[in-house]
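What follows is a single structure, and I will ask about it in a moment.
For this view, one protein chain was removed and the others were kept in their places.
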Amino acid sequence: MAVLAALPEALAAAVRDGDSVALEGFTHLIPHAAAHELIRQGRKDLTLIRMTPDVIYDQLIGAGCAAKLVFSWGGNPGVGSLHRLRDAVEHGWPRELDIEEHSHAGMVNRYVAGASGLPFAVLRGYVGTDLVDVTDSIAPIDCPFTGERLTAVSALNPDAAVIHAQRADRDGNVQLWGIVGAQKEAVLAATRSVVTVEEIVDELEPVPGAILLPHWVVDWVCEVPGGASPSYAAGYTERDNDFYREWDAVSRDRETFLAWIHSNVMTEAR
Amino acid sequence: MAVLAALPEALAAAVRDGDSVALEGFTHLIPHAAAHELIRQGRKDLTLIRMTPDVIYDQLIGAGCAAKLVFSWGGNPGVGSLHRLRDAVEHGWPRELDIEEHSHAGMVNRYVAGASGLPFAVLRGYVGTDLVDVTDSIAPIDCPFTGERLTAVSALNPDAAVIHAQRADRDGNVQLWGIVGAQKEAVLAATRSVVTVEEIVDELEPVPGAILLPHWVVDWVCEVPGGASPSYAAGYTERDNDFYREWDAVSRDRETFLAWIHSNVMTEAR
Amino acid sequence: MSDLGDVNGGPSAEDMMTVAASRALEGRRTCFVGIGLPSLAANLARATCAPGIVLIYESGTIGSKPERPPLSIGDGSLAETADTVVSSAEIFNYWLQPGRIDVGFLGAAQLDRYANLNTTVIGDYRRPKVRLPGAGGAPEIAASCKETIVVVRHTPRIFVDRLDFTTSVGHGDGPGARERLGLRGAGPVRVITDLGVLEPDPGTRELVLTSVHPGARPEDAVARTGWPLCVSPALAVTEPPSAAELDALRALTS
Partner (left out) sequence: MSDLGDVNGGPSAEDMMTVAASRALEGRRTCFVGIGLPSLAANLARATCAPGIVLIYESGTIGSKPERPPLSIGDGSLAETADTVVSSAEIFNYWLQPGRIDVGFLGAAQLDRYANLNTTVIGDYRRPKVRLPGAGGAPEIAASCKETIVVVRHTPRIFVDRLDFTTSVGHGDGPGARERLGLRGAGPVRVITDLGVLEPDPGTRELVLTSVHPGARPEDAVARTGWPLCVSPALAVTEPPSAAELDALRALTS
């Protein structure tokens, strides 16, 4: 049952050290403000889950919040590598980072299984790739009708899902539209959920292409205007592509990165 | 690639004797006009597929078009039994009707598997019911990660799917909204598809809750205003609940039924 | 048939059944609703004891608030008044299956002492005496909702010693059956009829008559049950419908 709350309180209640957390979003509606709050709260040993870890996961990893990353594509879209992710994987800085790696099709089906109350999902995927050898949550499965061999992936049920959406009403019904990614599945698969929104409104006007997360499957709703920036919220904010380009330089160097976190995250007005 | 066509031509090309055909819809957008055209064309030996066979399936079965019914709930919603379906199953009139019976959850997952290019789907279902004993397309399956036993159902890939929608554009992009049921899955799972629409428009205005079937997955689009009546098309027509109540009396008696078909279907203006 | 006063325009046995069913939703947050009497009772609950309850229909509507109970579960009013409408695939996979819905409302053509249900056939499956509509959403509602409530008329044709076909599992063959089958919901917690209320015995899981409606006698229930029905030593009498309940019911059905 959704509770309207301030972001620090909601995240303190929803995300604890050692939790598995999915801050989902496919380029659109990335929950930057929530990720920064997790860094400020000094969360440790998180298992970070996401199809497309980008700048906020680079920041969480570089800030030492993560023990493990479960993902399918980790990059700065259209720009290049995530240098903090690379530094963690290649050199163990600031700490070793475990990797559980899938394809997008596999990751999204893991969320679907989690949202559906199933322990696994079936897909045509991975066959002939080396992912099968390095990832334990992939296994062959045979069709009981045709005998055909397919691939199973285990369900994802994060301890917490954190997403950003355009708006919610005062009951906590959440509405989002545009590229909707795997956000619904992540929230439905998770034990706890926090949704930051651009605004809280009296009435949710229907919007073409919008999906709704009913108040009774959401735990906390926090009004955080601009909470996706430098990502965007269709209808509210524009993507700051320059920020993503500039992040490449900021993140290449450990000291520059730490200074950036200090100035832009740790001292950000709460 | 969608072709705009007249309904008789489209159905003559899409549905042949002996085909498996899904005329889908969940109370809303039931393709009555298309079903009547199939009766007029004298189709035989069809395997009729649908989650919720209602009056049009009663008519197709009573008219002798069907050899088999694959379904999960066959009734006149809110009214009672389908008497033609009952007569076929209980007394083999006008011919024997094979039955392949599922639950809604199983049927819809069979469509999902078919639409997804998979030979089966997995669900929590059927366990402890007698459906397991009478239906071959249900089988146990074990999770390769947890060992838990679940249920598999085989995919449905009808030879043809026939649905009704609110509208299409001149390229054949189809838009439908309101209760959307399993129509998208039925079309994506089928080899061929026919969509009747209330109107063909120059431009499809976005509508909240609407789904779109792109022109390149639809084969024939036919403008048939009122083609769902006495079912309804949200935003265009209202459900004629009286017709459904009156169908109970019409369909109880074989002669009354045949006379109704003669007057209302066979002699209907094409 | 018990009769609370049809002739005087008072509540009928059917009204009492509906009201009793509506009361069973008090304190519940979400309800998966079948069509017919369950839908009427669920909407009555929304108008009386459970104003905030979220009604979910298997046609894919979540949070429907119809002014009148619809003839069919696919009525336009369910979609128009819903918080959201989802596909058939989504309603069963994302919403029903994981067990996130508090209570499921079911009817049946046959019910046995463990509240297992038949909605498939009377007689032999391959050449039945009566071909019923079939399973619909019931098997998975019965499996997955946190609890289920069954609403049926109390007649010997329905309350049978042995089902002709098991469409939906209640308490299976007794204690531990649901756990052995891997069904995650608690199963039927109450059967509401036009005569009274039955609840599974906590030990044997067999249905016990725990309440009779005003004007109905436990003997009537026993006589209309195809197995030796146990009557609770603490048998209660159902609180009669209040004026507010009857007014709300009339407003829904007038």
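Chains here go by letter, A, B and C, matching the order in which they are written, and residues are numbered from 1 within each.
Note that contacts are C-beta pairs under 8 Å (C-beta built on N, C-alpha and C of every residue); 3 or more make two chains touch, one makes a residue touch a chain.
If you're wondering where the values come from, they're calculated on a predicted model, not measured in any experiment.
Asker: The chain left out touches which of the shown chains?
Answerer: A, B
Asker: With the full complex in mind, choose from B:Leu131, B:Leu212 or B:Ala234 the residue touching the hidden chain.
Answerer: For the chain that is not drawn, the touching residue is B:Leu212.
Asker: Would you indicate which residue among A:Arg43, A:His102, A:Arg167 or A:Arg192 is in contact with the undisplayed chain?
Answerer: In the complete complex, the chain left out is touched by residue A:His102.
Asker: Where the complex has a chain not shown, which of A:Ala6, A:Leu131, A:Ile200 or A:Leu258 is the residue touching it?
Answerer: Only one listed residue reaches the unshown chain, and that is A:Leu131.
Asker: List the chain B residues touching the unshown chain?
Answerer: 1, 112, 115-118, 173, 184-185, 188, 211-212, 214, 216-217
Asker: Which positions on chain A touch the chain that was left off?
Answerer: 26-28, 51-52, 71-75, 77-79, 81-82, 85-86, 89-90, 101-105, 108-109, 111-112, 123-131, 134, 148-149, 178-182, 184-185, 209, 211, 232, 234, 238-239, 241, 244
Simple rule for what comes next: only the chains that are shown with their structure count from here on.
Asker: With contacts counted as C-beta pairs, which pair of chains has the highest total?
Answerer: Chains B-C share more contact pairs than any other pair.
Asker: Where centres are the averaged C-alpha coordinates, which chain has the largest centre distance to chain C?
Answerer: It is A.
Asker: Could you put a whole-Å number on the gap between the CA centroids of chain A and chain B?
Answerer: Between these chains, centre-to-centre, one finds 39 Å.
Asker: Hey, how far is the Cα centre of chain B from the one of chain C, in Å?
Answerer: Chain centres of chain B and chain C, defined by C-alpha means, are spaced 28 Å apart.
Asker: Which residues belonging to chain A are in contact with no fewer than two other chains?
Answerer: If we look for residues of chain A contacting two or more partner chains, we find 117-118.
Asker: Which chain C residues sit where two or more other chains touch them?
Answerer: Residues 84, 93, 97, 144, 184.
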